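Removed: one protein chain of the complex. Kept in place: all other protein chains.
We call the chains A, B and C, going by the order they appear; numbering starts again at 1 in every chain.
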Amino acid sequence: MLKRVLIANRGEIALRVLRACREMGIETVAVYSEADAEALHVQLATQSVCIGPARAADSYLNQYALLTVAKATGCDGLHPGYGFLSENADFADACRREGITFIGPSGDTIRKAGSKSAARELMKTAGVPVTPGSDGPVDTVATALSAAERVGYPVLLKASAGGGGRGIRRCDGPSALPAAYAEAKAEAKACFGDDEMYLEKLVLRPRHIEFQVLADRFGNVIHLGDRDCSVQRRNQKLIEEAPARCLTPALREAMGQAAVRAARAVGYENAGTVEFLLDDNGEHFYFMEMNTRIQVEHGVTELITGVDLVRQQLRIASGLSLDMAQADVHLAGHALECRINAEDPAKNFRPCPGQVSFLHFPGGAGVRVDSCLYNGCTLSPYYDSMAAKLLVHAPTRLEAIRKMRRCLEEFTLEGFPTNAELSYQILYHPTFVRGGCTTAFLDENLPRLLDFNRRLSESEGEA
Amino acid sequence: MLKRVLIANRGEIALRVLRACREMGIETVAVYSEADAEALHVQLATQSVCIGPARAADSYLNQYALLTVAKATGCDGLHPGYGFLSENADFADACRREGITFIGPSGDTIRKAGSKSAARELMKTAGVPVTPGSDGPVDTVATALSAAERVGYPVLLKASAGGGGRGIRRCDGPSALPAAYAEAKAEAKACFGDDEMYLEKLVLRPRHIEFQVLADRFGNVIHLGDRDCSVQRRNQKLIEEAPARCLTPALREAMGQAAVRAARAVGYENAGTVEFLLDDNGEHFYFMEMNTRIQVEHGVTELITGVDLVRQQLRIASGLSLDMAQADVHLAGHALECRINAEDPAKNFRPCPGQVSFLHFPGGAGVRVDSCLYNGCTLSPYYDSMAAKLLVHAPTRLEAIRKMRRCLEEFTLEGFPTNAELSYQILYHPTFVRGGCTTAFLDENLPRLLDFNRRLSESEGEA
Amino acid sequence: MTNQEIFDLMDRFQRSSLRSMKLSCQDFSIELEQSAPAAAAAAPEAVPAPAAAAPAPQPENPVISAPLVGTYYAASAPDQPPFVAPGDRVKKGQTVCLIEAMKMMSEVPAPCDCVIEEVLKANGALTAFGEPLFRYRPC
Partner (left out) sequence: MTNQEIFDLMDRFQRSSLRSMKLSCQDFSIELEQSAPAAAAAAPEAVPAPAAAAPAPQPENPVISAPLVGTYYAASAPDQPPFVAPGDRVKKGQTVCLIEAMKMMSEVPAPCDCVIEEVLKANGALTAFGEPLFRYRPC
């Protein structure tokens, strides 16, 4: 077992890792930027070292500083958390070269999963469904038309060399295709000097369904069920839940097996997540990408499986084999997570960090709070705006929703605005209550949800 | 289902009941004394009414005031919490007369369970083991000797009319019995004017094991497993856990069945607890008493069964039948509770209420906090000194102990002393870690445990 | 007096615009002095006041408060006139209203000879313990 772990992160995930280490008797070394000197995990760690100024590039992204501290303090492991260097293949390699166990997959695995085009081919070979499309490039309008006919409209025409949204055209039927093909090809030529095109089916109003996987170094790979993260705004998840209400047992089984195949295809080790798009009528699912780290929303899986995922990460990295088989994984009840961000939804979600003048978290049965906030602390403007994760667990989805509503009623944070009231409104929205949210839900309903917010704050002002 | 419930209590249990109501869509009416006007549950309730001055006799024990508010605010139910009027049979009757559902058993059941001598006879009839003793009074030294021989020494000679420790003698062998008998008899005559004596086996260094039961009004009675509450000081429990480590599956089965028989014997309805003494070598158990209310430590049972007991109380009181059978109850993992009291262990546990100048509760996976404290609030000197309950749940007992240690490390309360450090020391004590604590443990080890405390605070003073 | 009570006293004094304060009560006495009284710098409340808390009476006008929780009745029976109305002059001990708790009627007496200035509760409404019922002017 690892003896001393450097926590190469900050905020709630640093505290999460510290807690798991503490409960396993593993010593912790916290590293922090000058802006985080008073952070909770810095005060709780066995040892804490300042590694640079506030700017992430000079501190949390400074590989030299991290490795220097890890070696000087005698760490045998390093936990990268999420974000920062957690999916940096070169850093994973550098750790290994220095004799520090990187708590995550190898650099090679991170590279394989990180390249979208390469991952798509790997997954097809492994029998994991990917979005239907042309087999390789489409050189003429005729091949494009026949490929589109095969996969069904709408389709996306994409430049092979593309990126940043350039060289892409959506096409809803055959009559529009020739013109779109010509346009996209010309744009690709102009932007990338390469006009090779390929074609992919466009999944409309999909759900974001992801599977948690665990893999040890002995080739054992299991999944711990699914999470529905469809309530998101510009790819920022707001409310996550487990299990996904829209999955039939058969579909869950099929997707879980596909997730395990995906993990095997990249030679996975440690905890990871396979993300899928599920189409509107809940029939077809497509591999989207694989995240080679612990995720923000891992807690909902912990609540319904009873498995401590960070503990499993530390066990796996220590070279132990999985202490459970797929048959030992049982999903019990329903879990929800609301991310509380220091941002003002009424002002286009402008980040609003500041000092916490009063803080009260909900408590009681079936409630979990993961946060690095404390009364009087300052949420730094230098990093992301997530202030807390509120999680609930109850026997049924409806009970979980009701529990989360009362948690948001109890939750009190004074000092800066948050998105808590917006989440509260979502928990009352008929589409959410029915379990009908796709990734389009939040954008489509935001004006009305914010209107509730506005009216509420006005009536409070009157009172 | 009940529509509106009056919460006839204060502190954390009032908040606990409020949360359960809120999650079931039941409205709440909080009543409070002048000392509790700023209490958390008072601020969260649908409606709050001040019922009297700080003194409990004038407020929380004022039956007229409670019933007046219940009727005037249109409540159809009343939850008594624990303490105060929760085991007052006359109050339960008065509620029923006024058409208010008392959320607990009937007055008759409370009376049957409340009278120790009557309960002892009821339990014997129902086949629930009680402490071995004489069958009725012992009129001569000879009958006393033969009864003692039969049950085994040491024994207690007790005045039938006794109370307050008078007219009781412990007797370790036959040679000492005649003198002890004469002394006790004389004392009983002098104190109570009645020298009838009986004899009971003295259980040395017992464990306090209790079983949670649930019973509906249709005669369905189940138990939800056991709790070990042996870590106590002068009958004040400090650390509770579930399940008890010392029970074999066969003994758990036997005690659970006895608990169900005990509940049936008094015609029980709602949630209750059957307390047993378990002898030193874990072979024999004896009925001690039945608590006809929700208990402080109910949370550890909730954690290992996944059953929300207050929700069950509200369902049963609403006339619904139990939604689970005995076979549906599964114990998963291990749970611990530490009671955080505003008291100074170094000063003979003197209560030290005061204002909370800084408060931080532990969080993260497997942690539950039940408390009515918030930053800046004042813990009132008028009521009991319990400030918070910290609970943890983990797959194994050792993991739960480690989790509780890290919770106590994170827990921070400034403003008055608490027993948190003492609990922390207990969690490292070999006897506790082995699961070997009897009710004698805390008293026997207190000086040494407090010495650790003292040395710690001295070394902090030096730093 | 406990230390906490003394601290509360000190806090309250510091927040006041008082310069000095002497207090004696039975066997207890205290003297406090400060050079620069707080310029009203009241710390913001950490939490909102309870929804149903009794409104604080204005210091200049004394009030008669409910001595117990119950239903407020302005008159002895539905067809009777109210015990008192604004402007009425009442004697010390004279009944100003009834409060019913569990079918027991309690008479609320005037604390001194006074003129009733304002009736603060509606007939038949639930009144909390300590809630103001009447505003009056001593005479």
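Simple rule for what comes next: contacts are C-beta pairs under 8 Å (C-beta built on N, C-alpha and C of every residue); 3 or more make two chains touch, one makes a residue touch a chain.
Small disclaimer: the values here were computed from a predicted structure and weren't measured.
> Can you say which of A:Gly267, A:Gly354, A:Gly376 or A:Pro395 touches the chain missing from this structure?
The missing chain is touched by A:Gly376.
> Determine which one of B:Phe218, B:Phe358 or B:Tyr428 touches the chain that has been left out.
Residue touching the chain left out of view: B:Phe358.
> Please output the residues of chain A touching the missing chain, sorted low to high.
These residues touch the chain not displayed: 31-32, 34, 37-38, 42-43, 45, 47-53, 59, 64-65, 67-69, 71-73, 98, 374-377.
> For chain C, which residues lie in contact with the unshown chain of the complex?
1, 3, 6-7, 10, 13-14, 27-36, 38
In the analysis below, only the chains that are shown with their structure count from here on.
> Most central chain by CA mean?
Chain nearest the overall C-alpha centroid, as shown: B.
> How big is the gap, in whole Å, between where the Cα atoms of chain A centre and where those of chain B centre?
Roughly 43 Å separates the two chain centres.
> Take the average of all CA coordinates in chain B, do the same for chain C, and state the distance between these two points in whole angstrom.
It comes to 39 Å between the two C-alpha centres.
> Find the geometric centre of each of chain A and chain C from their Cα atoms only, then give the gap between the two centres in Å, rounded to an integer.
Each chain reduced to its C-alpha mean, chain A and chain C end up 57 Å apart.
> Give the residues of chain C that touch two or more other chains, as numbers and ranges in rising order.
46-47
> Residue numbers in chain B touching 2 or more other chains?
Residues 374-376 of chain B each touch two or more of the other chains.
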